[in-house]
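Notes for the one structure printed next.
Entry: chain A
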Amino acid sequence: MPLSDAASAGPALARSYPVKPRAVYLMGTCLVDSFYPQAGMDAIALIEREGVEVIFPQAQTCCGQPAYNSGYDDEARQVARQQLEAFSADIPLVVMMGSCAAMLHKDYPSLFAGEPEEAQAKALAARTYEFSEFMVNVLQVELTDNSQQPLTVALHTSCSARRSMQVAEQHKALVSSLSGVQLVEPQRATECCGFGGTFAVKQPDISAAMAKDKADNIAATGADVITSADCGCLMNISGTLDKQGRSLPVKHLATLLWERSQ
Partner candidate 1 sequence: MSSRDRILQRLKNGQSASRQQSSALAFEAVNGSLEVAQFRREFIQNLSDNHAEVIPTSAAELATNVRQLLQDKDIAHCLIGCSAAADALARSVGGLQHYDAALENSELFQQIDAGISFARYGLAATGSLVLETGIDEPRTLSLVPPVNIVILNECDVLADFNQLVQSDDWQQSFSRDNKPSNMLLISGPSKTADIQQTLAFGAHGPKQLYVFLVSDAESAVDEPTAP
Partner candidate 2 sequence: MTQIPVTQISAADMAALVDREEHDFADMQRRHFKARAKMSLENEALRASFLGASNFLVGKRKAMFPDDAELSALRNRGEAIRQHTLNNLPDLLQRLETNLTANGIQVHWAETAEEACWLIHNILQDNNARTVVKGKSMVSEEIELNHYLEQRGIECLESDMGEYLVQLAKETPSHIIMQAIHKNKEQIARLMHSRAQTSDGQAVPYSEDVDELIGNARSILRDKFMTADAGISGVNMAVANTGTLCLVENEGNGRMTTTVPKLHIAVTGIEKVVEDFSQVPDLLTLLTRSATGQKITTYFNMISGPKKPGEKDGPEQVHLVLLDNGRSRIFNHDTLKPTLQCIRCGACMNHCPVYARIGGHAYGSTYPGPIGQVVTPQIGGLQKHGDMLSACSLNGACGDACPVRIPLPKLIRELRSEAVNPDVNHLTADSIRQVFNPVLGRGSKRTLGESLIWRGWSLAHRQPWLYRLMTRLLTRGRKLLPKKLGPWTRSRSMPQAAARSLHELVRDRGVANELNSGESQ
């Protein structure tokens, strides 16, 4: 689908987007930080190429979701406060993972309801964008595929990206815009991969059953590479495939886009 169509896709959430800003914050997210840092670097390269300055506050740590989803609201708030401070200037915040973007955009307002930081949290939520959403709807990026090699890519969109941030079309649009890339989606594409953060640890048997089905469906696409904008899902799917002895390379969406369009 052309990127311009994706920019207006999504029936329910008619979010209004700002014009291209001079500068943005980047939140790497804690998983990108330790496990997929290159994705963050590639995102920065992509954004800077469009003439936008990227600010990466060293004071950022984690959005607070692990504690929040476990019901430990006080602890989640303590960590979330740190992010309110780190991203305090009134510029857009681009987040490298769908689940973290949703935490900030959807849950920070209720997390801080009745707290002194309520207004600040709402303001930050309003200017938080998931990575692909920012690329398509704000930057309206046009990517040229400069790679010589054709590539089949299996796209996995996380549940947070799909349902909370509603950016599944943007993911598809970005991958499809690369002319040498064939996009394939697995069977039961909208079904959860079983990661669910602490779910994988608290209900490992159920999580493993879901992960196995997702891994089977993705392997069955015959793709060369798996891409997603959520590291939790990537770790879950690739880890499962790996353990089964049928590894597939994984790339964060930002890495795929940067590598192909250099």
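By definition in this document, contacts are C-beta pairs under 8 Å (C-beta built on N, C-alpha and C of every residue); 3 or more make two chains touch, one makes a residue touch a chain; residues count from 1.
On the choice of candidates, all candidates are chains of the complex that A comes from, given by their letters.
This one's a predicted model, so the numbers in the text were calculated from it and none came from an experiment.
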Just give the number of the candidate touching chain A here, out of 1 or 2, all from the same complex. 2
In the complex formed with candidate 2, which residues of chain A make contact? 11-12, 18, 21-23, 28, 30, 32-38, 40-41, 44, 53-62, 64, 66-73, 75-76, 78-79, 81-82, 86, 89-91, 114, 159-160, 162-164, 190-192, 194-212, 235-236, 238-240, 242-243
